[in-house]
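What follows is a set of notes on a single structure, which appears directly below.
Note that this complex is displayed minus one protein chain, with the remaining chains in position.
Chain IDs A, B and C follow the sequence of writing; residue 1 opens each chain.
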Amino acid sequence: MQATIIEAINDALHEEMASDDRTVVFGEDVAESGGVFRATEGLLEEFGEDRVLDTPLSEIAIVGAAIGLAAHGYRPVAEIQFSGFLPPAFDQLVTNASRIRWRTRGEITAPMTVRTPYGAGVRALEHHSESLEAAYGHIPGLKVAIPSTPADAKGMLTSAIRDPDPVLFMEPKHVYRSFREEVPEGEHTTPLGEAAVRREGRDVTVIAWGAMMHNTLEALAELPDVDAEVIDLRSISPLDRETVVESVRKTGRCVVVHEAAKSGGFAGELIATINDEALAYLEAPVRRVTGFDTPVPLLSMEDYYIPHPPRIEEAIAETVEY
Amino acid sequence: MQATIIEAINDALHEEMASDDRTVVFGEDVAESGGVFRATEGLLEEFGEDRVLDTPLSEIAIVGAAIGLAAHGYRPVAEIQFSGFLPPAFDQLVTNASRIRWRTRGEITAPMTVRTPYGAGVRALEHHSESLEAAYGHIPGLKVAIPSTPADAKGMLTSAIRDPDPVLFMEPKHVYRSFREEVPEGEHTTPLGEAAVRREGRDVTVIAWGAMMHNTLEALAELPDVDAEVIDLRSISPLDRETVVESVRKTGRCVVVHEAAKSGGFAGELIATINDEALAYLEAPVRRVTGFDTPVPLLSMEDYYIPHPPRIEEAIAETVEY
Amino acid sequence: MNEQSRPESPGSTDADVAAVSERDVDVATHRVVDADGSVVDPEAVPDLADDRFLDLYRWMVLQRTFDERATKLQRRGLLGTYASGQGQEASIIGSAFALTDDDWIFPYGREAGALLMHGLSMRDLLLYWRGVEDASRMEGANVFGFAISIGSHIPVATGKAWGQKLDGSDAVSFVNLGDGATSTGAFHEGINFAGVLGVPAVFFTQNNQYAISMPFEEQTAADTVAQKAIAYGMDGIRVDGNDVLAVYNAVATARERALAGDPVLVEAVTYRRAAHTTSDDPTRYREDEEVEEWERRDPVERYRSFLADRGLLEAVDEEAIREEVSELFDEAVAAADAYPERDVAELFRYVHAEPTPELERQLEEFRDLLDRRPEMHDHIEHRPKG
Partner (left out) sequence: MNEQSRPESPGSTDADVAAVSERDVDVATHRVVDADGSVVDPEAVPDLADDRFLDLYRWMVLQRTFDERATKLQRRGLLGTYASGQGQEASIIGSAFALTDDDWIFPYGREAGALLMHGLSMRDLLLYWRGVEDASRMEGANVFGFAISIGSHIPVATGKAWGQKLDGSDAVSFVNLGDGATSTGAFHEGINFAGVLGVPAVFFTQNNQYAISMPFEEQTAADTVAQKAIAYGMDGIRVDGNDVLAVYNAVATARERALAGDPVLVEAVTYRRAAHTTSDDPTRYREDEEVEEWERRDPVERYRSFLADRGLLEAVDEEAIREEVSELFDEAVAAADAYPERDVAELFRYVHAEPTPELERQLEEFRDLLDRRPEMHDHIEHRPKG
């Protein structure tokens, strides 16, 4: 079927709830109203109020209860309405979700998924546009997955729900509805922890994830002479170092694009990985194209913040010409 | 005077409270009992209960109230008893402290300090040993400072308290009492955002902070033939890129040591910086010596986790010989 | 010893173990004017000059008109997402009317009229909803930035009130929040700490029955917000939030107690008649009948009845008020439109008191890019000004 990312997510939720009745979906406004982005539309009607629940405005409780429910054998899929409201639950991720398996030596586990729309570009209010994947990706034991296409959104969300461990599933809301593509019907999984090479090339490796994947492809469209290899990272943790390293060894040049602030952003880990295993192959410094070291502006200046295609294009061109 | 780190911190607090009566100290067990590490000992007696307060067990309220109190013109110095209990207040750091100046275009500001002991090695219970400086250092608008010596502890804490913006002051508790050194009496400030070159050298740059500074020096003691330049980073944010870059341009080799987990750790940002501005000078990959991508173990296996001197020594030796 | 350890069946007891519960408390709802417009208790009518009674009315009309106009502006694409206070005018205006300019208001979104009363310019309010950071200076008014992260302002307000107490000031921190906010950890920690400190804070909950689609009945198993005060050893005041005089009384009372060292949790029982924001479609989760039911309890109408009873209605030139507000609104839109274009440097200037070298570098590089690549502007949907 042809689907947008949000439709693919909705489809994955329908599929998983139908195929495994341990799957329980909850969060703020996910049931009656079907979610502020309609990701959970139709679930309440189909699966009933025992399995699809609106919660109080309580991010700590949403994530905390997901841990307990998962530990009890269910497959909770909790929604945090915007990633800017995940910080209140940071402690539950750090202190419990990520380490319950480790703490109990595998006796108690937390096969749970926390879905959250992230990123800028939708003209929303303050705190609705942040990208803190680097902070979450630094928590040992917590998987952090970010799809950029409808097919991956479905496949990766299905894998996340089935994963025996907690997965933070960050959804690039800016491209929720921006395009449709073919998405497999029925069961469809995409392994977590594997990057996808979206395009092979020999001149430069460009690594991006989420909405920035699309800005990157747009930028490359302006550079017809550049034979770029494009990696959709898809997984912040675990990190697919192999795909990154192999590509950079081949191209000798690399640009990393993310919309989070530069300092302490996840590009650092990628560059460190390249430094570890492909330094000798580098013919130019790895360039970062990122958000600035500022909060994401409110809507009137939001577009200044986002790494738009011309910024990416410049960095790629300069890296190739270096 | 000769003082340990904890004594220097205590001294700084005494000095600042005496010199600026807007300074208010609070947190769990800081008043009556003088703090679980005795950092705040004697303050209640000297400055009274209006300015030195025990709080309820409420990390959100401690950090949140510090923001409001700072915005009102006071100089709050809040203690979070162990850095493992800062995650509950993560949201207050992200959502308010770090961006109140930005949000209000300088109209309202938060000149506050949050002190917290961090790091492993004291045989404490779970959640008492974490190092999440990379996550905090990624929040635009929040300064993150980490002293490693008594003189710096005093100087940097004084600067943090006087800083017009919020500072997260992470104290390496493992070395709170491990040695004494000369600490200036009376007023003593050390600028934030500046790394210190602890030792000049030409063979390799070794960058560390907090307790790892000492493990690094111990490691180097075993390598008398290596002429290492040692940088005590001191500030995670803002980052003193200049000192790092200059040193690596000189030595061409670098090792970064931190006790936080490797993946997504702050070494990534340092390596990215080196990649940006000193790649051509590199004669070997920058090595990371870090904690593992696991939670910090409970006491019986804690020592496996910590980057002890032999691990650092190996990395330095290999980097020099590369 | 580990064997045979305890009764085989679960513990059971015939003892009459007393419990405390909401059934033990009678949470009265303060009301001055009944839903039908008649005065319930003449003693309770605040002792205000006639002019002030009329001011109150004007402010309510202003709140309503502002909401209507702003919503329309949003529909025409000239405002970002907007959150209306429609239906909550008595709560918003009655509470602000009991404050002084020296008090600090912590807003969370719907309280346009309260902020205007507190000294904010209408232009700035529009600029805020156009996503212009400058507006959060809240120039000329003791107002904190909007707490878009629900509940996050509550502990901050406790800190502010703590400062007021330390100063010995006679101002309070007045916190607006919704029923949804009462379920946050920040609410609990912030209010509990305020209770311990005994600071001059009033936590004013507009229980408008919904948190987006979540009805209050499912937000908590408690019957009221006011009773939550008991958890903090505080006074809880429940008031009919559609009765502007009752709200005024409640907040005036709370404010006095707060200044005396007893922070108060107030619950104004009201109703959000509009959509949650302009991006919301409330028909997905609530019945028209319910909305209509609350329309019949309209706070503005109710207050009109009071004014009529009092013989003050003839002094009201309804038409003139609406026109005046509309003119103010038009002027504000014009002023917002004329607001100087923001410079990109602003993004970098206010991160710290002093920009770091890194921030300066980022700005410089970006300026350079903007200069060299004019096509960047194709990607910048131009709204850097009001």
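Note that a contact is a pair of C-beta atoms (placed from the backbone, for glycine too) under 8 Å apart; a residue touches a chain by one contact, two chains touch by 3 or more.
This is a predicted model, so every value here is computed, not measured.
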item	value
Partners of the unshown chain among those that are drawn	A, B, C
Residue of B:I60, B:L132, B:V183 or B:A211 in touch with the missing chain, whole complex considered	B:I60
Identified contact with the non-displayed chain, of C:T220, C:N242, C:T277 or C:T356	C:T220
Listed residues B:D29, B:E181, B:E246 or B:D276, member touching the removed chain	B:D29
Per the touch definition above, residue among C:A250, C:A336 or C:V351 touching the missing chain	C:A250
Those residues of subunit C which, in the complete complex, touch the missing chain	1-2, 4-7, 9-22, 24-28, 30, 32, 41, 43-48, 52, 55, 58-59, 62, 96-100, 103, 116-117, 119, 121, 183-189, 192-193, 195-196, 198, 218-223, 226-239, 248-253, 255-256, 264, 324-325, 328
Interface residues of subunit A (partner: the chain not displayed)	24, 50, 55-56, 58-61, 63-74, 76, 88, 91-92, 95-96, 100-109, 140-141, 143, 163-165, 193, 238-239, 241-242
Sites on subunit B contacted by the missing partner chain, in the whole complex	28-29, 32-34, 36, 54-61, 84-85, 88, 123-128, 262-263, 292-295, 297-306, 308-311, 314
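Operating definition for what follows: only the chains that are shown with their structure count from here on.
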item	value
Chain contact topology (line, ring, star, complete or other)	complete
Gap in Å, rounded to a whole number, between the CA centres of subunit C and subunit A	34
Residue list for subunit B, restricted to those that touch at least two other chains	88, 91, 95, 102-103, 140-141, 239
Residues of subunit C engaged with two or more neighbouring chains	133, 145, 149, 152, 185-186, 346, 351, 356, 358
